[in-house]
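Note that one protein chain is taken out, while the other chains of the complex remain in position.
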Amino acid sequence: MNTLIAISILGVLTLIAEIFNGRKLIVPVAVVGLLGILGYTISPYNAYDFFFNNMMVVDKFSVAFSSLFIVITILLILLSHEFYKDVPSTISDFVAIKIFLLAGAVAMVSFGNLAMFFLGIEILSIALYVLAASKRLDLRSNEAGMKYFLMGCFASGIILFGITLVYGSTGTFDTIAIYQISHSTTFPLWFYIGLVMLLIGMLFKIAAVPFHFWAPDVYEGAPGLTTATMSTFAKIVAMAALFKLITILLPSKLYELDLTIVVVAALSMLVGNIMALRQNNVKRMFAFSGISHAGFMLSTLLISNNSANVLFYYATAYAVAGLAFFAVVLYVTKNKKHETIDAFNGLGKTHPLLALVMTASLLSMAGIPILSGFFAKFFLLNELVQANWLVLVIIAIIASIISVGYYFKIILAMYTKSSEEELPSVPMIYAVVAVLGLIINIGIGLAPSFIYDLLG
Amino acid sequence: MENILQAIGIENYIFLSVMLFCIGAFGVLYRRNAIIMFMSIEIMLNAVNLLLVAFSTLHQDAEGQVFVFFSMAVAAAEVAVGLAILVSIFRNTGSIDIDNLKNLKG
Amino acid sequence: MEKNIALVLVLAPFFGFLFNVFFGKKAGKTLVGLVGTASVLVSFLSTLFFFSALNANPSQPVVVDLFQWISLEKFNVNFSFLLDQLSVLWLLFVTGIGTLIHLYSISYMHDDENMNKFFAYLNLFVFFMIMLVMGSNLVILFIGWEGVGLCSYLLIGFWYKNQDYNDAAKKAFIMNRIGDLGLLVGLFIVAYVFGSLDYKVISEGAYNTQLVSNNSGLIALAALCLFIGATGKSAQIPLYTWLPDAMAGPTPVSALIHAATMVTAGIFMVTRMHFLFDLAPQILDLIAIVGAATAVLAASIGLVQNDIKKVLAYSTVSQLGLMFLALGLGAYEIAVFHVITHAFFKACLFLGSGSVIHALHGEQDMRNMGGLRKVMPITFWTMMISTLAISGIFPLSGFWSKDEILLTAFHSNIPLWIVGSIASIMTAFYMFRLMYLTFFGEFRGTEEQKHHLHESPALITFPLIVLAILAAVGGLISLPGNSWLNHYLAPLFRKAHEAHHLDATAYALMAVATVGALIGIGIAYSKYIKKQEVPVQDAEMKGFASVLYHKYYVDEAYDVVVVTPLKKLSHFFRNYFEVAFSETVFAFGKIANAIGTQGKVLQNGSVGFYLLAFVIGMASILVYLFLV
Amino acid sequence: MSLLTIFYILAAVTLATGFMTVISKNPIHSAIYLVLCFFSIGGHYLLFNAQFLALVHIIVYAGAIMVLILFTIMLMNLNKENEPIKSIASVLAAVVAFALLCFVMLAVFIKAMPQIENYQSSGQDYQSIKVLGKVLLNEYMVPFEFVSILLLVAMIGAVLLSKKQKTVE
């Protein structure tokens, strides 16, 4: 709870800093503040607390994911400094929005009441609409914002409808009360309809097939850093929230629901990876890749043991790889209108370190050992086999094979082609974030238990 | 005081709000004018609000109505941001036809 | 002591090889020749030691066990040597003739820049040949077997700048390998049946009636496979075509490898495994038939060849056929006898032809020779003796050995005897044709050649003389009635071979054979001395002669039946199968990519469509979950 | 006039105006229909005896949101029927989707509808301004405050998207 308050205050502080001309201080202060909050969040690790009439519930799950979100936000804010160099007047706005995004995210994984959940997701969405459209003079950015906004609102309506139905059948928004009612007494079937509508709304947010169409367009059009935020941060936030919702609300495992999830997950994996094959825009490609990863993460809903662990590990691995990926992409496509793969030509020669980071991230996402992405997939598939979803495992394997095809397009560009143009020198901060991503990636690959056993 | 739903029946409200919700959805699907799409979304949210109030009455519970306030706030915020985006598109293209926004595809 | 001498026997040529390879260039040609010859001579002397030891104690063959070589689940193959009567006999003439031919080569190859290499290969060959002969099991034999094949390849292609020679070398190696596969499979069957590849164990197994009757089919198959191996190495139908081509190598090579020693390996092997072949009479019949057929076929081709070495080559094939005929009739010691006499006279003939070729600076076509008798008397006389021997003229060695074969054939199967006799009549004809064309009449070569005609130096004539003497008197080792050879070899064979008594039939047959040979000589005389005929040029050849001259078109037939289809198949595989497999794999990627491309149509940028998909997806989920 | 009749009338108005909002060619007309729709929904609220909510509803939607929208329409000078003619396919798709969604949702709810004979009636006041205020500021204090962040984000966003950006050369 205090995390939420602290984050909100920090957000307001950054806004105030702008007023007092502390522009240069914004990023350092935000980062230091977030680091402090991170420490503060982790410290009562094993706590299990309720705050304010059960509006917020702090447990291992929420602490772990909150911490992960904070870390990602720190990295994103670090990148902001360089990314918004050209528009210094707005940096406080961007940083503040990112911090509020984090507040929404924290609310989404520690809600004890559906109202908190709903507000959290709306803060997240609205902030992202703004960020997507934030390059005001760029029509592509406008288009991305508009598309995201229209579809996002539509999905919000569905989520709201779902919440309403849950309320209608149980008479309360409180998750614990709902849990008790759904496990003890009889209740109208609306409850399940509501649950499914919530699920559908969240499937939209994580961009699962067939609710994924917005993602490639929006990712491509949005400014680079926003794409990074959406693809790494927003996706896993939505996934974690969905996970929490399903685990809390679903009274018992339903085969039909599981099958639905299997179909959606399988479609996401296949469609995402197959569509990514023919993409020439890196961001767009990453969007499709993200769709397939959404499919993978979605499959955690099917498993009974260690599911939170698997999700957390997968999310961490995915986010870390994605951030390192974007750190390089942001640098490489800095002065380019379109983020085509050609931009990477010859990177292997000109910037071996960045190329290495990029390669590692891509390989991690493709699931090659010893990088964390491999362990994520392994843990997931392992549990899926235990849960007897061998079909999905095979589909996941096939999808992984396809995915190598497009990840390698970038690697090929980096190592076999040569570039004609000179790239500007690497901004320190990009390199730092990239290398940090690489180190974490390999680190949690070498010692997966560190992350994997966090949620018990 | 008797529950008003005794006279009308919750199912009527559900049908009403489902239909209203669908009309809103239809508007989003059918229209290409961004402003009217916004309005359609407002209709959808209102349908849900109506349902919330109906359920609130059903359960004789205030929470549903409190939730409506949040929903309104969200609607307002969405409209504010949406219109801001719309304005900036209009400045760039001079049109608010959604079909003109097809640069990102493939 | 024995072990060490055995090792000296084996390794002496190998050291010669090593010396010539590593120091040959620096050492100079004389030293190369000396070392090469001496190393073989050392082997010969060592062999003599064993020969005397064996004579002293016939029932105690020397076994030299070195180390365990190949391990298999059921048995091990040891690296060990066996020096019994058969191997020592073989070693004697291999190293003996080998020494002579080395000696001969010193002079013959003196002008070649790669003389050291020549001697290296030659030494290596002797080494492998010794290995082949001395091995105490079939796998060691196989080392030698393949090793001599390799050396043969190297020596045939010795003048490697000429791709035709390389082709010939390649052909020899590959045809040998076809036989080798047969041998290898035969080996497996033997190993499977007898649980060992050691001669001793196998021979014991072969007398185990229980074992034999249980596996009679397999044993016959094994015998067949081994025989296939022998047809490769010993140039029998159907694998004989490499031998005439192998004449591309230097003449001493032809003498040593392709006449005297290597090609007799097949006979050696069959004799070695005689206990096995005895168990498979049907295969023995096959061997006899193949041998007889080869004898007459090759002899008939030999009738019209104009290349002096080709004639000798076909003669070799034909004589080998006769040996196999003997083997097939179960007369192993007679075959061995003929091997030895054949080694003498054929080596002599080849070396003589080499001497002629040397004198003519590489000319091999007999149509361009003639009248060399006066210029090269030693060569002429030594070759004459050998020719008489090979034609079976009393009392030269060939007479005795050939006669024994025919006699045996007559006793068991008249048609085979007839075929054999025809072959030997032909032999007499073409050998004298060779002699007449080469040494009689007028010289038909160029003026420049005529100018340089001379008798070869002593290093060349000395081996000729020695061999001619041996060819003349070699028959003494196995005279009818009192055969030293039969006695010597007796410990090898369980059932004693009854000695042929010189009865009336025997004398009659001898007479028939001699008359036959004389008829052949007579025809040759009338044709080439009386009428002074010279064979026509290639293009003018007509009718059956042309067929004969083109060797019954067997090479061409093999080309059509085996080589061309193989090439076509390779082409086909490369151009279609490989592409198909490759494209199949790519197809997965292409399909995925195609779907990706088509999928872009769906991703059309229209919000309306996206929402439509959203709604449809949502509706389907609701329908599935709540309405179905 | 029974409550049910009133409900039917109100429902008819709601649906009709909502539908007109969606299909009106002129955005201004749409807006006006939408306002009518909001009012009818307010009527529903009154029917539930939720006066405060009805009031807030009218103020926020008709008062704030609709004014904002109308203001934008005026600003962009869109009060004419300039929407391009849509292709039949897209119209058809929208209609089909609408029919499908309507059918499915209604069917789902009909199937899931519980038979409620007696609606509970606590007899207590649960929707007066007093009660709502208490609930909102006691139990729902955190979300209430959280909404401020939501609005703050919206505000920053709107400013960010509208203000002129200075770029450093």
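Labels A, B, C and D are assigned to the chains in the order they are written; within every chain, residues are numbered from 1.
By our rule, a contact is a pair of C-beta atoms (placed from the backbone, for glycine too) under 8 Å apart; a residue touches a chain by one contact, two chains touch by 3 or more.
By definition in this document, contacts and distances are computed from a predicted model.
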Key: Hidden subunit of the complex - UniProt protein name among "Lipopolysaccharide export system ATP-binding protein LptB", "NADH-quinone oxidoreductase subunit M", "ABC transporter permease" or "Thiosulfate oxidation carrier protein SoxY"   = "NADH-quinone oxidoreductase subunit M"
Task = Kindly name the visible chains that come into contact with the excluded chain.
result = A, C
Remark   = Cross-chain touch to the chain not pictured, restricted to A:104, A:145 or A:348, is A:348
Remark   = In the whole complex, of A:181, A:363 or A:376, the residue touching the missing chain would be A:363
Request  = Tell me which residue among C:15, C:49 or C:79 touches the hidden chain in the full complex.
outcome  = C:79
Note = Per the whole complex, from C:4, C:30, C:55 or C:163 the residue touching the absent chain is C:163
Message = One chain is left out of this view; which of C:54, C:189 or C:409 touches it in the full complex?
response = C:189
Task = Identify the residue among C:84, C:146 or C:278 that touches the chain left out of the display.
result = C:146
Request  = Identify the residues of chain C touching the omitted chain, counting contacts across the whole complex.
outcome  = 21, 67-73, 79, 117, 139, 142-143, 145-147, 150, 153, 157, 160-161, 163, 166-167, 170, 173-174, 177-178, 180-181, 184-185, 188-189, 191-192, 221, 566-567, 569-571, 573-574, 577-578, 581-582, 584-586, 589
Ask   = Footprint of the hidden chain on chain A, which residues?
value = 306, 309, 348-349, 352, 363, 368-370, 374, 378-379, 381-382, 385-386, 390, 393-394, 397, 400-401, 404-405, 408, 412, 415-417, 448-449, 452-453
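The rule is simple: only the chains that are shown with their structure count from here on.
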Inquiry  = Using the touch definition from the top, what's the fewest steps needed to get from chain A to chain B?
reply    = 1
Request  = Select, from B-C and B-D, the pair of chains that is joined by more C-beta pairs in contact.
outcome  = B-D
Key: Whole-Å gap between the CA centroids of chain A and chain C   = 78
Intercentroid distance (Cα basis), chain D paired with chain C, Å = 103
Query = Among the residues of chain D, which ones contact at least 2 other chains?
reply = 93-94, 97, 101, 105, 108-109, 111-113, 139-140, 143, 147, 150, 153-154, 157, 161
Request  = Could you check chain A for residues that touch two or more other chains and list them?
outcome  = 115, 119, 122, 126, 129-130, 133, 136-137, 145-147, 150, 154, 189, 192-193, 216-217, 279
Ask   = Touch graph across the chains, line, ring, star, complete or other?
value = complete
Inquiry  = Help me check something: in the complex, which residues belonging to chain B touch chain D?
reply    = 1-12, 14-16, 18-27, 29-33, 35-36, 38-40, 42-43, 46, 49-50, 53-54, 56-63, 65-66, 68-70, 72-81, 83-88, 90, 96-97, 99
Ask   = For the complex, which residues does chain A have touching chain C?
value = 146-147, 150-151, 154-155, 158, 189, 192-193, 196-197, 200, 204, 209-211, 213-214, 216-217, 256-257, 260, 271, 274-279, 402, 405
Note = Note: in the complex, chain A contacts chain B through residues 115, 118-119, 122, 126, 129-130, 133, 136-137, 139-140, 142-147, 149-150, 153-154, 156-157, 160-161, 163-165, 167-168, 171-173, 216-218, 220-221, 279, 284
